[in-house]
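As you look at this complex, bear in mind that one protein chain is not there, while each of the others sits in place.
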Amino acid sequence: MTTAAAATAAPDGALPGPGRTHGRALRTLVRNPMGVAGGILLLIVVLAGVLAPLLAPGPPTEVHFSTPFQQPATVGFPLGTDDLGRDILSRVLYGTRASLEVGVLSVLLAVVAGVPLGLLAGYWRWLDALVSRLADLMLAFPFLILAVGLAAINGGGLGNAAIALGIANVPAMIRVVRAETLRLAEADFVLAAHAMDAGPLRVLGRHILPNALSAIIVQATLVMPAAVLGEAVLSFLGLGIQPPDPSLGIMLSDAQNYLLRTPWPGVFPGLAIALICLGFNLFGDALRDALDPRTSGSGERS
Amino acid sequence: MANRYFRCLKFLWFRRFLRFLRFPRSRMVGAPAAVLAAAVLSGCVPVQPVSTSARHEDAYGSPVGSRPVRAGGHLTMGLSSEPDRLDPTTSSSLYTRYVMSAICEKLYDLDAEGRIVPQLAAGLPDVSADGRTVTIPVRDGIVFADGTRFDAAAVRTSLLRHLTLPTSQRTPEMGPVRSIEAPDAHHVVLRYRSPFAPITAALADRAGMIMSPRALAAEGDDFGDRPVCVGPFTFVERVPQTSITVARDPRYYGAADVRLDRITYRIMPDANIRAANLRSGDIQVADTISPQDVDALLREPGLRLLQSGSLGYSGITVNTGNVDGVGSPTRRIDTPMGSDARVRAAFAASIDRATLVNTVFNNWFEPACSPIAPHSAYASAASSACPAFDPERSRRLLARAGVRTPYRVTLQVTNSQDQVRFAQALQASVAEGGFDLRIVPVEYSTLLDVQKRGNFELLMLGWSGRIDPDANTARFLATGSAGNYGGFSSARLDDLLDRAARTTDTADRTELYGRAVAVLQSQNPIVYTYRQRNLTVVSDAVAGVRVYSDGVVRLGGAAFRADGKEG
């Protein structure tokens, strides 16, 4: 998707200097109403997650045997309670926090593993074959098997979900960075650096990586909402975050059990997931437009 | 309180938002929507009281009897778990028994009162005075679904296969058998090295299923792919992951009373999917209905509930000596929980079973404090005794044992939703008694491995239960027993359980098991928590579905009602 777009776009040679791009990008971003809306939504979501311990009326795992299934707007329970009488607002806040943690961790993993591999594969042809096979394998290999396997060995958990989702997003990152490296390796300033006897690591680190940064950031904004949704799916299947730790996915799968009795506990976590992802998608779109007008509006992994 | 109101008011904006969320008016969402409207008008809603369900009486279903039914029809049942191989010898899945009950009759069966009654046997077994020779009379004039004659030789072949096939799951159920003989066409004789009382109950379960010797000779290990037995129905086909279909067997000895043409067991692992299909009428029977769905389902017209208490239990095994894996010699575990019976007693006293069962299972399941189900033929006041919930006592016991509270213990559970929910409620309950319970949900296959290796402190797993109490106790508690995952060892308990297994008199056995439960409740190697109810929902269009205390849904005698609509 992004890879295809980046690859077809590769031939045009003109490259703006890194410094100018970012200044211009920021201005474009601020002028985009969608981007501003996304930014604000994102700010709210991130604040809600970060400040969860302060905002939440109570601990997310506190059981109240005497008040299960309270409806929203009940005294003391603004969003009601679930089957064990736990406060849904607190759980949604802490769940948002967990979702964001998983998202950030899996983005980090995708970057840490994908960027070096992509750089190497794009720069040295002989490594390309090896790295590309690896990426192929990771793409083709059913992701859920990986997640189940990790969960069976480690017993699941937040880190487990982040690892599985990070690994799932590594191949796309490899491809993006590899394509950028291939393109940049032919650029005049890189050829000039070569001519000045710069070593390969210096060329990669000083000249190619900074110029590939836009593509990496764009890819990261795609991974983030995908990871938040992925966490929900994994936890829903019992493979991600494990109870009693709060997670939006677990809340949904719990709520599914007593949906016939009351629909509320299933509504709020679903909305929270949607809002988190909407924030990232809006902001990511605007960021993409600003950083790289050529790939505007394109490419995401779902 | 004022603070609470303030908090609520802070979220007033939310109510405006809620208005957008109103779902189409219907029976289910009508109430929340109305309450919501009230909330919008009046501000915050006071806490709503919890409705508690009443006590639940067993309902086993009744035979068709004189009700008007019609011949023919194709019944569909939603099965909660995919059966494993349809081979009575190697099968270990409980749900396999549901399908087998229609196609594979046993030497003995249960009746509605939980008594063992002859099915393919002509009468109850005749046990010699020394208890070592068991003679079973078998019925005459019966043929298997493939036309082979049913006789004592066929019974012997099946029993031998249960006993000696290397991959048989039945071997332990058969007991210390020395030989199996068929002196004539109507009698089978089991000779034992030592008396083994549980055999009759075992023969009322899978070990009593008799397979066609001709099919066994032809199929060998693949018998389960095309099982042939004696039964009201005969196997037609199995679509992996999807369904198993059986059809009426015209050769069945009771074929005149079999009304249905076909039964399809459709595999539907999700409880709410089974509930949805019952409502929509796509299936007429479904087993293992979730306690969360029962109340809602019972409000639907045209559905009724069959229920029976389980013979099994759910319990928390404490690791008291399994260090090198079950089967290896036990070793002392140097934690307060593993070595001090007072700490385990404290844990048992800190569990508020009634509240847990009420909260987590909507009061559909029952608190359990012993491995002997209260409706078992071997239950007594002693075996049904239950130490009270007493967090004060728990803290006192912990103090006396010199344990600093909160005492941190780790509980491993399967990652199924019900189990994890129960564990979370348990966490809140035992906290009062001074325990800081850490929950580690583990995938089922992994948990089985953990249990075997002894890599646990506390472990929660259920046992489905057997008719004979020996299989519910000795298997998990006798020193060196294959299922003694906690590595528990008590000479007094071993002696009681051993004597109970050798005794054939029910009253004597009942007394012995009562005394065993007293030992269990002072030592607490397994802390029993709750006992399930087998909840089966049946459409009113169908009559004659039976569920007894073994939980098996018996469809053999079912029929569509003549006045009912087509299902």
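By letter and in written order, the chains are A and B; residue numbering begins at 1 in each of them.
In this section, a residue touches a chain if its C-beta (ideal position, glycine included) is under 8 Å from a C-beta of that chain, and two chains touch if they have at least 3 such contacts.
By definition in this document, contacts and distances are computed from a predicted model.
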{"item": "Undisplayed chain, where the name is taken from the UniProt record, one of \"Peptide ABC transporter\", \"ABC-2 type transport system ATP-binding protein\", \"FtsW/RodA/SpoVE family cell cycle protein\" or \"Cytochrome c oxidase subunit 1\"", "value": "\"Peptide ABC transporter\""}
{"item": "Of B:R85, B:R395 or B:R554, the one touching the omitted chain in the full complex", "value": "B:R85"}
{"item": "Chain not shown: contacting residue from B:A218, B:V239, B:L298 or B:A562", "value": "B:V239"}
{"item": "Among B:Q48, B:S62, B:T133 or B:N277, residue touching the chain not depicted", "value": "B:N277"}
{"item": "Where the missing chain touches chain A, by residue", "value": "1, 4-5, 7, 132-133, 136-137, 139-145, 148-149, 152-153, 175, 225, 229, 232-233, 236-237, 252, 256, 259, 263, 266, 270, 273-278, 281-282, 285, 295-300, 302"}
{"item": "Hidden partner interface residues of chain B, rising order", "value": "23-24, 26, 28, 82-85, 87, 92-93, 166-169, 171-172, 222, 224-225, 238-242, 266-270, 273, 276-277, 279-280, 282, 326-327, 443-446, 448-450, 452, 461-464, 482-483"}
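Keep in mind that, in the parts below, only the chains that are shown with their structure count from here on.
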{"item": "Whole-Å gap between the CA centroids of chain A and chain B", "value": "43"}
{"item": "For the chain A and chain B complex, residues of the former touching the latter", "value": "57, 61-63, 65-79, 83-85, 89, 148, 151-152, 155-156, 238, 242-244, 253-254, 256-264, 267"}
{"item": "Interfacial residue positions of chain B with respect to chain A in the complex", "value": "1, 4-5, 7-8, 10-11, 14-15, 18, 21, 23, 28-29, 32, 35-36, 39, 44-48, 50, 271-272, 275, 290, 292-293, 295-297, 355, 358-360, 415-417, 420-421, 423-425, 427-428, 439-443, 445-446"}
